[in-house]
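Every protein chain except one is present and positioned as in the full complex.
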Amino acid sequence: MSNWTRVAAADDCPAGQLLGVDAEGVPVVLANVDGTICALRDECSHEEYALSDGDLEGDEVVCVYHGARFEACSGANKALPAVRPVKSYPVEVRDGDVYVDVG
Amino acid sequence: MAQATLAPEGVTQALSAEAVERISADEPTWLQERRRHAWSVYETTPMPTTKLEEWRYTDLKKKLDLAPLRLSEGTAAPDDPAQWPERLREAMDEDREASGHIVVIDGHVVHADISADLAKQGVVLGSLQDAVEQHAALVEEHLATEAVPAEEGKFAALNAALWTDGVLLYVPKGVQLEAPVRITRWLTESGAAYLSRVLIVAEQHSQVSYVDEVLSDDFESQTFTSTAVEVIAKDGAQVQYVAVQRLGKGAFYQSVQRTLAGRDATLDTLNVALGASVTRVDLNARLLGPGANSDMLGLYFGDGSQHFDFNTSQDHIKPNTASDLLYKGALDGSSRAVFRGIIRVYPGAQKTDAYQTNRNLLLSPHARADSLPNLEIEADDVKCSHGATVGELDSEAKFYLMSRGLNRTQAERLVVMGFLGEVLAKLPLGGVVEKVSRVIEQKLAQHEG
Partner (left out) sequence: MPQNETIQDLDLDEYKYGFVTEGKPVFRAEKGLSEEVVRQISAHKEEPEWMLDFRLKALKVYESKPMPTWGGDLSDLEKVLSEIYFYVRPQDRMQHSWDDVPEEIKDTFEKLGIPEAERKILAGVGAQYESEMVYHSLREEWSNQGVIFDSIEDGLKNHPELFREHFGTVIPTHDNKFAAMNSAVWSGGSFVYIPKGVSLNTPLQAYFRVNQERMGQFERTLIIVDEGAHAHYIEGCTAPVYSTESFHSGVIEIIVKKNARFRYTTIQNWSNNMYNLVTQRATVAEGGHMEWLDGNLGSKLTMKYPSCYLMGEGAHGEILSIAYSGDGQHQDTGGKVVHVAPYTTSSIVSKSISKGHGRSTYRGLCKVYEGAHHARSNVECDALLINDTSRTDTYPYIEIEENDANVGHEASVSKIGEEQLFYLTSRGIPEEEAMAMIVRGFIEPIAKELPLEYAVELNRLIELEMEGSVG
């Protein structure tokens, strides 16, 4: 079941940046990896803090609270203390707007 | 900062200073002032967040939305059992002997009775609203003062400011009640906020058991019930407080309880949580006189996405006091339970005996249990211990039962009932054991289905 929701203007999430948005009540973090926008659930799998408070380093989202790392476009966990991935969502950019499908 | 222009946290259309004034319009001045004070505490106390240790596992931002709630304002149902909801009557029928009853429907005390003999001895069981007039001195002395004052926290303040229904139980010196008093509550209004209080004062060497059961069907939208429970056992008194929560889905059940046990008093509690989407109980037992003793029991069974959070504390303030806590729960579906308990032994509280045990049984791969049994000990001549376990169904016991000819389902059911039954066996009040066992059986039947 797809459920596309407009969450931001593409310009609000420039390359190398993270942006926390809300998609139908689901907290989502957008990551712009060299022009490609990816979306993850905005909740670290370690202690549920918002990933959007952290940084994007290359193609990895770094949680500012304890240093967990996730691949921005797949959600795969890349560094301790995270040992589980975070959910990733399909993204589409149409007419300068970012849409996320949170299912 | 922009915050200055925002309303204080938790102040909504319905939960407002105007509501405090409206509710207290006809009340005595002392109570009006107490409510206003509580409201000011509420306004200035931030909403608890997961950054606070005590709220680490219950994120109110996700679990509770106060904004759409309205205060329950329905009219009182008649004092006529024939017109009460069937499930309420069933629950009462299942109870056995009682010294008195109170029935609360949608925040109105619609019925109160107490045996004539006990009334003659000075026992009071009735609506707290009425008691404000009829037993003014008693209520003024104890209501939201020493046990659960507004300063206790965000929800205690909200409750002290906006409570609309409540129960007073007063037992005079030396009077002993053979059968429990039974309170049965029924809620129907989806999207309502119910705020109620319980005040129990047991004078020296008196004895009483109090059983409070709340139930409802499922709610379409989130429904909030807040209870502040104050139990005072004077020297040598023996009190049992039992709360049985059987609310439907959509309910957020929040209860702040404090028990004060005087010299040689026995003050036992049992919290049973079976229903509601979210349950949060804060229970503090204070052992204030030498020889005071408190058994604290808890039992919960979760399924679906139910969330339970028990936050208990055992304060040993004087020497020669004892407490023994046992909280046990079984969790099915993707339900989750949090137990955080602390034993505090104050400096000088020598010869303290304090125990604390939390055991969880996880019945499903998606259930979750968090257990934080804490100790803070500042006296050396004490016996204190705690234990916590989380585990699966005891496969040995299951195997044994299956080898005796039971099928898997029957064996599992027996193991779970045996696991939880230990709690009920410690406080075998007539009616409670059977009722709670039956509800658990029903939940187990769903587990298998």
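So that you can tell them apart, the chains are marked A and B in the order they are listed, and the count of residues begins at 1 in each.
By definition in this document, a contact is a pair of C-beta atoms (placed from the backbone, for glycine too) under 8 Å apart; a residue touches a chain by one contact, two chains touch by 3 or more.
Since the structure is predicted, the reported quantities are computational estimates derived from the model, not experimental observations.
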Which residue of B:363, B:411 or B:444 touches the chain not shown here: B:363
Which residue of B:94, B:178 or B:378 touches the chain not shown here: B:378
Residues belonging to subunit B that touch the chain removed from view: 53, 347-348, 350, 360, 362-392
On subunit A, residues whose C-beta touches the chain left out of the figure: 62-69, 79-81, 83-84
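Quick note on the criterion: only the chains that are shown with their structure count from here on.
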Distance between chain centroids, defined by C-alpha means - subunit A, subunit B (Å): 41
